[in-house]
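Structure provided below as C-alpha cells; questions to follow.
Note that one protein chain of the assembly has been removed; the remaining protein chains are unaltered in position.
Going by the order they are written in, the chains are A, B and C; count residues from 1 in each one.
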Amino acid sequence: MIRDERIPSDELRRIDEEIRSNWHTGEAVDFEEAIEYHESLPDHKRFADVLESADKPLLQPRAGVPRLDDQIELLRYLHEEGQADLLPTTIDSYTRDNEYEKAQQGLDKARETGDDTLNGFPAVNHGVDGCRKLIDAVDAPIEVRHGTPDARLLAAITFAGGFQSFEGGPISYNIPYTKRHGLEETIEKWQFVDRLAGAYTERGVRINREPFGPLTGTLVPPSIAIAVMLVEGKLAATQGVRSITLGYGQVGNVVQDVAALHALKKLGNEYLPDEVVVTTVFHEWMGGFPPDEARANGVISFGGMTAAIAKPDKVITKSPQEFQGVPTMEANSAGLRTTRQVIDMAIEQKIDIDGIEEEQDLIERETRCLMDTIFEHGDGDVVQGTLKAFDSGALDVPFAPSDSAKGAVLPARDDDGRVRIFEWADLEMDDDIKEIHKARLSQRADTEGREQSFRMVADDVDAISDGKLIGRPQGDVKL
Amino acid sequence: MIRDERIPSDELRRIDEEIRSNWHTGEAVDFEEAIEYHESLPDHKRFADVLESADKPLLQPRAGVPRLDDQIELLRYLHEEGQADLLPTTIDSYTRDNEYEKAQQGLDKARETGDDTLNGFPAVNHGVDGCRKLIDAVDAPIEVRHGTPDARLLAAITFAGGFQSFEGGPISYNIPYTKRHGLEETIEKWQFVDRLAGAYTERGVRINREPFGPLTGTLVPPSIAIAVMLVEGKLAATQGVRSITLGYGQVGNVVQDVAALHALKKLGNEYLPDEVVVTTVFHEWMGGFPPDEARANGVISFGGMTAAIAKPDKVITKSPQEFQGVPTMEANSAGLRTTRQVIDMAIEQKIDIDGIEEEQDLIERETRCLMDTIFEHGDGDVVQGTLKAFDSGALDVPFAPSDSAKGAVLPARDDDGRVRIFEWADLEMDDDIKEIHKARLSQRADTEGREQSFRMVADDVDAISDGKLIGRPQGDVKL
Amino acid sequence: MVFLMVLHTMSQTVVLGVIGSDAHVVGITILEQAFSAAGFDVVNLGVQTSQQEFAEAAVDHDADAVLVSSLYGHAEQDCQGFHQVLEAAGVDAVTYIGGNLAVGQDDFEQTRKTFRELGFDRVFDSETDSEEAIEALRQDLQITPTESERATISS
Partner (left out) sequence: MVFLMVLHTMSQTVVLGVIGSDAHVVGITILEQAFSAAGFDVVNLGVQTSQQEFAEAAVDHDADAVLVSSLYGHAEQDCQGFHQVLEAAGVDAVTYIGGNLAVGQDDFEQTRKTFRELGFDRVFDSETDSEEAIEALRQDLQITPTESERATISS
C-alpha cells in the first residue's frame, strides 16, 4: 500500500534505470556528472536562490516552442524585451502523454519545414545536451512547466540538463489535466520525481518544486486549492525537496485573493517541515479571457494590482492574446511589462484593505477542515488520506475532468465577487462555515432577485470574458 | 473693479452681440431658436441629466479632428467600439487663441487635401449648423473640450449648436495653458461664458460646466487643485450655472487619489450653493507616459482601479499611445475598454483601504486654509480674493507657465508616493500642516539616504514614464 | 404547469459527454445541472469519452437523447462514423452536438451543414445558452408545449 514515505535509495536507482530506458536520450543521464554541471552554473541561474532572495515579486511568463534555437531566441526575448525575471520552458502535449515517438516526429517536422506542429518544447527528445544548450544560452533561471501525469523521464532528463525548477504534482497535474490516470498511480510517479529532486538537493543542488495551484482554473475556492498545495508540498518534502513554491490562481476579488495568498504562505510554513523554504506563486486569471486585447490588458493589470498588494514571491503573467491561445512573443512580453508597470507603481504604496484578515481567517479554517479530514481518512498518512478523501468526496475540486475526483462541488460568486461554494456535495466542512457561504450567496440572490441556482455558476464562469466579475442576470447588464 | 457678481441681463446682451460680431458665424446664433433646438433633443443627449443620473462612473475620451464628417465618424466609433458613455469634441489650437481666420485656412486645407493640419475641431468655423449636424449624428451627449482663455464666441456658438457641456474656467484654462493672459481678464471673460450657460439654464436647458481639474498635470497637490475647482465652481454658480462637474487629475497614489475625490465631492457640496448639482470627474494620469503601449496600459488600468474605488461620476480616459501624442481612434477606444474592464471587475467589490479618511481630512484642512486665505484676500469677494491671493503667492500652482501665478511652490512624493509640498514659497498654510509634509518628505529622504532637494522633484516628474511611481535615486533602480 | 412539465419529462433520459481527447469539463458540468434542473434524467459521461462509451451508455440507460460536446476544435474527426456506431448498438435517440466545432468558426452555417450530414439532429455553436438546448429537446421529444409555443398558438 502506497504511503507518504521516502523512496529508499536502491528503489530510486531501480526506477531511475527503468524509466531512463523508455527513450534513448535517457542513457545520457549521469547523476554525478549532472551535479558537476549544476555546480558550474553561475549564481544568477540558481532558481531557488534567485526566487528566495528576491525583495519583490518576480515575473515569469509561459513559453515553449519545439526547436532549440527558437526556444533560445524566445526566452532571450522574454528576458530582454519583456524583462522577465524567471523563464519557463513549456513542454509539448505528446511529451505530457509520454508519447516520445510522436514528439520526435513533430520535432523532426519542425526542423525540416519550420512549421511548429508541437505545442511546446520536447525536452526528453532534446535530451540532456539540448537542455544544457538552452540553460547555457539564456541568462536567467528556467523552470520546466508541463502538465504531465507521469513526468519521471522528463524530470530525469531536465534535472540532468540543468533545469532547477519543475512544476506540477500528483494531484495538480492529474485532476485538472486528464480523465483516467488514477491518483494512486500519479502519486507514486511524482514520489519518484520529488525523490530525484531530493537527491539533487542532498548534494547541494536545490531543485525548486512548484505544485500547480490554479487546478481547474475555474472559480476554485481558495481553501480547496490551498489544501491540495499543502498535500503536494508535504509529499515533496517527504522525498527530500527543500525549496517549494506553492501556487494560487487569481479569482478576481482583491480581498479574497490577498487573503488566500497570505493564508497559503502561513499554512505552507505551518504544515511543511521547518527545513523547507516555502515561497508562493500567484497566477494571473486562468479562466476565460475577453476576446479583446484592450479588455484583456485590464484583466492582466488587475492581477498586477493584486500582486502588488499581496506580494507573492512570483507572478505568472498572462498575455493580451490569451483569448486566442498561444501568444506571439511580443504579446507575451507586453503582458509582462503591463504587469511590471502596475506592480512597480503600486508596490511602494501602503494599501491595507479592510476585511483581509477576516477572509484569511475563514480560508484558514476551511483549509484546516479539509486537512483534518485528509489526515483522518488516512489515519495520519497523507497519501492514503488524500486517496480516500477524494474517493469519498470529502476532498473535491470543482469542474474536475478526472475520474479520480467527484467534481461534484460547485462554486459561485457572492455579492462582493468572492468565490463561495454553492453545491457542497460531500465536501467535508464545518456546518458554521457552510452557513457563512450560504448566507453570502443568499445575499447575492436577494440583490439579483433570483433563486440560488446553477445558473449563477454558469453566469459566473463566463463573466470575466464578458467584461464583468460577477455573472449578474443579463437584464441588469449595461454596456 | 471686477467682483463675483452676476452680469446683468442688458450687459449680457451687449457682450453677446459684440463677441458674435467677431466672426461671421456668430450671426446665426439666435437664443430663442437655440432653446427650441435643445428642447427637441432626446433625453439621452442631455448631458447634465445623463451624467447626474448615472449609477456608476461614466467614461469619456478626448477626441477632435477638423472636418465634420471625420468628427462624426470618430465619435461614433468611440461610442460604438469604445463604448464611451459621454463624448468629447476637442477644439483646435487656433480657435483657442481666437485666431478664427487661421482656423478657417486649416479647415479649408483639410477639406481640400484631406490632411489634418488643425489639431482639433474648429467649432466656431463650423458654426451653429455644423455643430448641430454633429449633435444630431451622434447618439450620446457631447462636451466641448478646449483650453481657451477667451471662450466667449466658442461658447455662444457651441451652446446654440446643441452642446450641453463645456470644459474650462478662468483659472484652469489660464494658469496651465498660457503665459500672458491676465487672471482678471480671463475671469471677466469666463463670467460671460458662465452667465450664458446660466441663461440657458434659466430656460430649462441645463448646460453642464466642467472646470479643468488637472491644472498643470504634473504632481499638483490635491488641495491646490480642489481650491481652484471650488473657486471656479463658485464663480459659475454666481452666474446661474446649476450643473457643475469638478475635476481632479490622478497623482497615482491610490489612497491620496481616493481621498482627494471624496474631499472634492464633499467640499464641492459644502462650498457651492444648494441649488447646484455637483458631480466629479477623474482624469487618468495626465503626466508623462511610458514610451511603451504595454506599460501605458498598466498606467491606464491603475487609473481605472482608482476610479472603481473612488467612484467619481465620470472618468476621462487615456490611450496606450499617449506618449506619442494624438492616438488613433483604435488606441483611443482601447484605452476606454481597458478602463471599462478594470472598473467593471472592481466596482462591485468592497475595497476599503485604511488611511483614506485620514488623508481626506488632511486634504480638507489644507483646502480650507487656501479657501480662507482667498476669502480674506478679497474681503469676502472670491474674484478679488483669487486675484490677490495669486498675486501674493498665497495661492499658487506648481509648474505654472502663466505670469499670473508665481509657480514657486514645488511638490515631491513622500515615501508612500503621495504628493506633498517640498517648497512652500508663499503658499498660505497652517504651520502644523507644513510640519506634516516636512516629516513625510524627511521619511523619504531617510529611506533614500539623501537630502530633501529639488532632485526629488525632478526624479518624480519622470518616474511614471520610467516605470515607477516614486523617483528613487537611480542606484536603487532594478530592471 | 411546472408540475405537469416535470411529470412529462420524468422518464426522459439524456446522455451527455465530451467526445474525443477533449478535457473541457466546465460546459458539460453546467449542461448536466441545467438538464437536471429542467427535469431530465442525466447521465454525464464527462470528458474524453469515446464513441463506444456514448453508445454503451445510451443502450444501458435507454437514452432518449445523446448530447455531444466538443470545445477543442477536432469535433469533425472525433465524430466520423459516430452515428454508425450508435446504430450498430441499436441506439434510437435524438442526437445533438454543440461547442467550438471547427478551428476557425468563420461560417457557422457551413459547420452546421457538416454535422447535420454526419447525422446530428441539431448543431449548436459555443454561444448557445443551455436553455435553448433544453427548449429544442422538449420540442424534439414532443414534451408538453412551452409557454412561448402556447402563446403563439393562442394568438
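Methods note: a residue touches a chain if its C-beta (ideal position, glycine included) is under 8 Å from a C-beta of that chain, and two chains touch if they have at least 3 such contacts.
Keep in mind that what you see is a predicted model, and the values were worked out from it rather than measured.
Considering the whole complex, the hidden chain is in touch with B.
Considering B:37, B:100, B:121 or B:177, the position touching the chain not shown turns out to be B:177 (whole complex). Seen from subunit B, the chain kept out of the figure touches residues 177-180, 216, 218, 398-401, 403, 407, 410, 453-455, 457-458, 461.
We take it that only the chains that are shown with their structure count from here on.
Contact topology of the protein chains: linear, an open path with no closing contact. Centroid distances built from C-alpha atoms place C farthest away from subunit B.
With centres set at the average Cα position, the gap from subunit A to subunit B is 45 Å.
Distance from the subunit A centre to the subunit C centre is 33 Å, each centre being the mean of its Cα atoms.
Inter-chain centre distance (subunit B to subunit C, centres taken as mean C-alpha positions): 56 Å. Shown for subunit A are the residues in touch with two or more other chains, of which there are none.
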